[in-house]
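Only a portion of the chains appears, each positioned as in the full assembly.
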Amino acid sequence: MLINCAAYDNGSKIADISIEAISDYLKRPGCFVWVALKDASDDELTVMQEEFGLHDLAVEDARHGHQRPKIEEYGDQVFAVVHTVEMTPTDELRIGELNIFVGSNFVLSVRNRSQQTLLNVRERAEREPHLLKSGPAFVFYALMDAVVDRYFPFIDAIETDLEAIEEQIFEPGTSRANIQELYALKRKIGVMRHAVGPMIDAVHKLFSGRVPAVCATNREYFRDVFDHLQRMNGTLDSLRDTISTAIQVNLSMVAIEESEVNKRLAAWAGIFAVATAFAGIWGMNFKNMPELEWRYGYPTALVTIALACWILWRRFKRSGWL
Amino acid sequence: MLINCAAYDNGSKIADISIEAISDYLKRPGCFVWVALKDASDDELTVMQEEFGLHDLAVEDARHGHQRPKIEEYGDQVFAVVHTVEMTPTDELRIGELNIFVGSNFVLSVRNRSQQTLLNVRERAEREPHLLKSGPAFVFYALMDAVVDRYFPFIDAIETDLEAIEEQIFEPGTSRANIQELYALKRKIGVMRHAVGPMIDAVHKLFSGRVPAVCATNREYFRDVFDHLQRMNGTLDSLRDTISTAIQVNLSMVAIEESEVNKRLAAWAGIFAVATAFAGIWGMNFKNMPELEWRYGYPTALVTIALACWILWRRFKRSGWL
Amino acid sequence: MLINCAAYDNGSKIADISIEAISDYLKRPGCFVWVALKDASDDELTVMQEEFGLHDLAVEDARHGHQRPKIEEYGDQVFAVVHTVEMTPTDELRIGELNIFVGSNFVLSVRNRSQQTLLNVRERAEREPHLLKSGPAFVFYALMDAVVDRYFPFIDAIETDLEAIEEQIFEPGTSRANIQELYALKRKIGVMRHAVGPMIDAVHKLFSGRVPAVCATNREYFRDVFDHLQRMNGTLDSLRDTISTAIQVNLSMVAIEESEVNKRLAAWAGIFAVATAFAGIWGMNFKNMPELEWRYGYPTALVTIALACWILWRRFKRSGWL
Amino acid sequence: MLINCAAYDNGSKIADISIEAISDYLKRPGCFVWVALKDASDDELTVMQEEFGLHDLAVEDARHGHQRPKIEEYGDQVFAVVHTVEMTPTDELRIGELNIFVGSNFVLSVRNRSQQTLLNVRERAEREPHLLKSGPAFVFYALMDAVVDRYFPFIDAIETDLEAIEEQIFEPGTSRANIQELYALKRKIGVMRHAVGPMIDAVHKLFSGRVPAVCATNREYFRDVFDHLQRMNGTLDSLRDTISTAIQVNLSMVAIEESEVNKRLAAWAGIFAVATAFAGIWGMNFKNMPELEWRYGYPTALVTIALACWILWRRFKRSGWL
């Protein structure tokens, strides 16, 4: 579905144009065309391929989707796949894709399986003609920057969730909930790493070493995106590490709690076993058991049993078993 | 066993030829020969070695099999070993090999211990003369691409299986089944990594840095294969990571379940121990136990015991042990 | 908030100057300006950007904060972000930032969310004119060195805490406290690694390979900072490794203690079960139980029971269960 | 101990020569000398050092042994240490060393602490004069290849053993044996990795980048050795990974089994506790317990007890505890 198609010159929009007019504007020197598609159909992609002379393999990637994030050069064009991340209503992360084709005088963005509109990117760019003047490279940067910056809230949410778990991880009785939430967080981190990780290497090539010609004017901006990605990656790495430790700690807490339960069980079992053993002995049917005949035999027995239990109870209490 | 032997010129098949005729066609400028063998015998390999001037070590590798995936240059020829993956009836992954010899005017593929036919590669290539025109390099790409793309369903199957396990990992009583299935999945991932991992480095050399001359015209296509391999590798890495965590989580769940069982055991043991202790005391044979003579002594005793048990039961219930 | 603003020439301060005067002094050959801000407002940063011609992206980083440590070149200027580390009253580590802009004739430091004053750096530098003579590069070094050296006490504190835990890790009954403290230490190490790790790569670029022109005269000093960072990093790595092992060992200790408790429980349960079984048998109501009629039947029974218990007790004692 | 000493020219042995004659043959152009020693004495090594002009440090390494595998250049000579692996009668792996000195016109091999004869290498080489013609480089290759190829059976044996363990890892009651065997396998893998790992880097230098002059003619052969080493290394890596997982899985199985035992224990303990509690109640000595007087009181009681036990037993059975 076509979202937008406009021609720009010297940093300002000169016209919203029709797809048929693209080739006319492409011929004008200093002018560039910026097209935005959403969930593009095969036909739309074929038209675009013809208009801009896109490479077969790049178009095929945009068509099939489910690519990993990457930035590839095809001749003097650049093709990028960036993951968009959204929260589903069931609190899971869903991955979509933004495919960006960049040439010396055009930018084509194809957004697939994503609800995130990028209209604000266009608006912001049109408000900054001194930057937009540098052409497709700036648009490319602005699109990537917008998508990448939207990762931050998801990573922040993971951090907040993890902190909440950390606060209850040493509380007794929470281990089952903790482990479930830690596992869910781990999966979210996996999704984010999948989006961030491959982009780091890809963006690095846009400002260091041999930079594609269409991106050469904006190195510092691409380095800024790189920097954001690195920061996210660092955070994700340490989140991942913390979750691993938290899972281990949770297991330790289960073991510690169980050990404490076991001690308490052992203690009470011991106390009742003593009572039962005493009662058993005085319940034997020997003829000649003088204490059974005593007047205060029974209360004495009860006191004896209670005393034995109390001594045991105190010892267990002191040694921390109860 | 010979599957196919044909000569191509300018992207079109000019003839199915006999093995004896190969050397004639090799002499024709612009013409190349594409031979496909399956489970080649020693004799067949020896004939091919003579026809195409293959290197001893490469032929020996094709003969012995059980190589790791690799791409090697011998002079101006390229020799590749790619793993084929198939599912056995017992749901295990079986590895076969596709050996590919590429020269400036020939491609020889030798498929060993694999049921996967590659006829469709030849058909597809013959339907695209504009691509086949670029010669052995394109055939080489098409063969690798076909084999590598067949890895995807196996990786998808592993992902699906893992998701199924994840759904029941927090269910009580499933830990034994989970751990068995996780272990089986881990092994499958190992097999796939073995096929994918070494190929990444190997294919990388086909489009970046000093590229072998016979492959130089198709860099973007080899990069596409590389990209697929990277994607698989990323997926396999995160699957492996998830399985490790799942094994840990499963162990935690076992410990948590056991801890809960222990608590319940402790609670019931305590309740019955109280009942038994009371009964034991009133079962003692002291002469002077006034309550035994009471008219309603017995029902009172029963009620007392029941009450004591109920109080305990309620406390355990409240503290979550029952 | 402006802390300080002074002009230097040939290693000595020539004047405390006002912000408006900066541009005058910048024009003087051989002279450089050193400005220090704290929690700079947007307006202050805008003024500084104009005075020194700072790059948009660098100023934006200084404004927003929460950057990871880094050193970036913008044209012939260098922009650095260094983490400051402070202890909160609740014994947690808090991260602030020192942003340093370095040009050929100025240094601008912007300290955000940090209580640590850097006045002593200025004092020390002014006391060493032979070093300060080398200009902004030396000031840059002195600032970084001051901030980095203040990491040491925090790392030492982590080491001391860890040693304290190690001393009690094999003591029974400490596992709950140990695991909590180990987890807290692990988090602190994470914070420190976050500050140290990215700086290592960044500082490396200041003395090796293509060094930014403004830093070229002080390579050995930057290498010294690098060396400190490496040392810290090595220590943090081994602390992290030790904590992982300590967590594992702590879990083992829990398991070992539980196993010992279980053995003891088993032993006492066995002893009492024997006593109860004997008492139960002599409590049966068979008519014809001759030993019940014996004169010394009862004491014999008591002795028998005691003897059986004592034999069991001795066996358990010997096998180490008690 | 001298095993062999012969001179070769143009791929054929020209004579078995005495040690004294070596220097004569070394002077002949196109001729090279191949000497094999076993557990060489200090004197023998000193003689060889003089004959071939070996470097002090290399000779010292050969003398002291216990080196890690390596390949070093001394001027225009190459010195290699390769580990030989043998099985001791107690099923442990024993490491020996093959030291190889290679010059432009000689090869000297010194085999220490190893029973493996290398005579077959010489025989095979002499049967292939077209290869032996390329001189010391081929002999060097042939020796390394022979030693490295003998690693395969040991790695295969580890694989077979691991598969045997994997088959019984989910069987109850095998965990103690499994863990012992896994640990023993882990150690064997350690030994093999020690032999294989350092060789990979070393051999890599013999065919890639700046290759020592004496090896330059045989690059493809050294790459073949490299390839074997890589394959082994890949296998060892995945074996190591599998063993780690297997150890974890084994621990899980212990925990699962214990949990099942605990449940069964809890179930039976509950059943008997019910029976005992009932019997205890009817064993109380209250005067007024009407059911005791009933004619069929006793059988009714027995049936009641049996019924209660059976109900419990069925519930436990259903919930999978029994």
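Each chain gets a letter, A, B, C and D, in the order it is written, and its residues are counted from 1.
The working rule: a residue touches a chain if its C-beta (ideal position, glycine included) is under 8 Å from a C-beta of that chain, and two chains touch if they have at least 3 such contacts.
Just so it is clear, the structure is predicted and the values come from calculations on it, not from any experiment.
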item: Oligomeric state of the whole complex, in copies, if 4 are shown; value: 5
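In this text, only the chains that are shown with their structure count from here on.
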item: Chain labels contacting subunit B and also subunit D; value: none
item: Far-end chain from subunit A, centres as C-alpha averages; value: D
item: Superposition rotation for subunit B onto subunit C, Cα-based, multiple of 5°; value: 145
item: Interface residue overlap between copies subunit A and subunit B, same or different (over half shared); value: different
item: Rounded Å distance, subunit A centre to subunit D centre (Cα mean); value: 40
item: Whole-Å gap separating subunit A and subunit B, where each centre is the average of the chain's CA atoms; value: 24
item: Interface hub residues of subunit C, defined as touching at least two other chains; value: 283
item: Arrangement of touching chains [line / ring / star / complete / other]; value: line
item: Chain-to-chain touches, reported pairwise for every pair that qualifies; value: A-B, A-C, B-D
item: Residue ranges of subunit A touching subunit B (in the complex, touch as defined); value: 55, 57, 67-68, 70, 72, 74, 173, 175-176, 179-180, 182-183, 186-187, 190, 193-194, 197-198, 244, 247-248, 250-251, 254-255, 257-258, 261-262, 264-265, 268-269, 272-273, 275-276, 279-280, 282-285, 289, 291-298, 301-302, 305
item: Contact set on subunit B toward subunit A in their complex; value: 166, 169-170, 220-221, 223-224, 227, 230-231, 234, 238, 241-242, 245-246, 248-249, 251-253, 255-256, 258-259, 262-263, 265-266, 269-270, 273-274, 276-277, 280-281, 283-289, 320
